[in-house]
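Single-structure report; data block below.
Here the complex is missing a single protein chain, while all its other protein chains stay put.
We call the chains A and B, going by the order they appear; numbering starts again at 1 in every chain.
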Amino acid sequence: MQDYLVEVDKLCFSRGDNPIFSGVNLRLQKGKITAVMGPSGTGKTTLLRLLGGQLKPDQGQIKVFGQEVPRLGRRQLFALRSRMGMLFQSGALFTDMTVFENVAFPLRVHTSLSEQMIRDLVLIKLEAVGLRGARHLMPSELSGGMTRRVALARAIALDPELLMYDEPFVGQDPISMGVLVQLIKRLNQALGLTSVIVSHDIAETLSIADYAYILAGGKVIAEGTPAELQASEQADVRQFVAGLPDGPVPFHYPAPSFRDDLFASEGVANA
Amino acid sequence: MRNQRWVEVSVGGFMLLGLLALVFLAFKVSGLTYDPGRSNFEVEAFFGDIGGLKPRSKVTLAGVVVGRVTSIELDEEWFEARVVMQLDERLKGKLSLDTAAAIQTSGLLGDNYISLTPGIDDEMLVHGGTLRDTQSALILEQLINQFITNSTRD
């Protein structure tokens, strides 16, 4: 029990009339990289927001560091969040600050360190992601991969215990993808972090994950180590891991049969 | 981030400009003057009809503005208008008790104002005194009316 940093039990969440999770159970082991995978639109980002307390679940328990996130007050929530870092899909750097100020931001608001200390810490974090030389640039001057690395430096600025990655590999060229994969793995080992990666880039994610969950249709359809998942016989897991176009997750959006549609005259009556 | 110093300086300049505008509107535009309060020279007068006289209307003597109307209310005993006016403090003790007050109109259609005419009495008006000799506003329509009825009677 002790070495689970995050415990999610019977989580239910819906947006409007649209259920996103119906009974999801998740465990994040301390010091490990856990991957949460699934097709687009299965609410992976929503899951991270639930963990961070930005959204409240309809039902179920979410425990982070042993605290029940949905029950926390505003102040406690902000205290809790200072112990976690999150890397957003777009990087979400503050566009009106330089790279340096972006990384310094969490330090300035959560600590009362001297300017010299902040400078040293920021340079250490930027060095870790290899962008110490880019500290005077504005976010608009960075490439996509660099943006994400700066965002990573900012996410680890306060030495969080839990780091959440939201689609870290989306839209990256192979080189920056490789850089990011290495960085995530190295940081996790060097800082003793617990990481959760939400992604649908299976190969990269499984290459660094210690444990993985596959979400589909609001439920966990499979879990296990990467090796177990890759060897799985389950049809829907196989489809997802191997990237087959058709299978339990259908290629076609629900529609009447093609034949009926072709012969129907709807919409062409006045043509 | 823009240069913080420049931001601060320009915001300071912006506030000063706003203050300047307020001062301009107060003194140059609305003619606000330093009001020494009630210690001024204040007298009252009763009129049968004040026409279009309003608070802040001018009070003149020999055509020179010497004060302003401060309040107008109905005297419920005599059903007359009680007009209180503040006069220039320099006139204190120099206006005789029988000074006359008349409501006049500047031009044919202009504002109403009170015109004072000094009397010959030896006693002088004091703060809070009352002007006895008053002449109500001339109302153009009434004059015309009178003129018409008089001419038809003949």
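The definition used in the following text is that contacts are C-beta pairs under 8 Å (C-beta built on N, C-alpha and C of every residue); 3 or more make two chains touch, one makes a residue touch a chain.
The rule is short, and it goes like this: contacts and distances are computed from a predicted model.
A chain of the complex is left out here; the name its UniProt entry carries, from "Cytochrome ubiquinol oxidase subunit I", "NADH-quinone oxidoreductase subunit A", "Imidazole glycerol phosphate synthase subunit HisF" or "Intermembrane phospholipid transport system permease protein MlaE", is "Intermembrane phospholipid transport system permease protein MlaE". When the missing chain is restored to the complex, the residue among B:L17, B:L74 or B:V126 that touches it is B:L17. Residues 49, 52, 54, 74, 78-79, 81-82, 84-86, 88-90, 92-95, 105-106, 109-110, 151, 154 are the ones on chain A that touch the missing chain. One chain is missing from the display, and on chain B it is touched by residues 2, 4, 7-8, 10-11, 13-15, 17-18, 20-22, 24-26, 28-32, 56, 58, 111.
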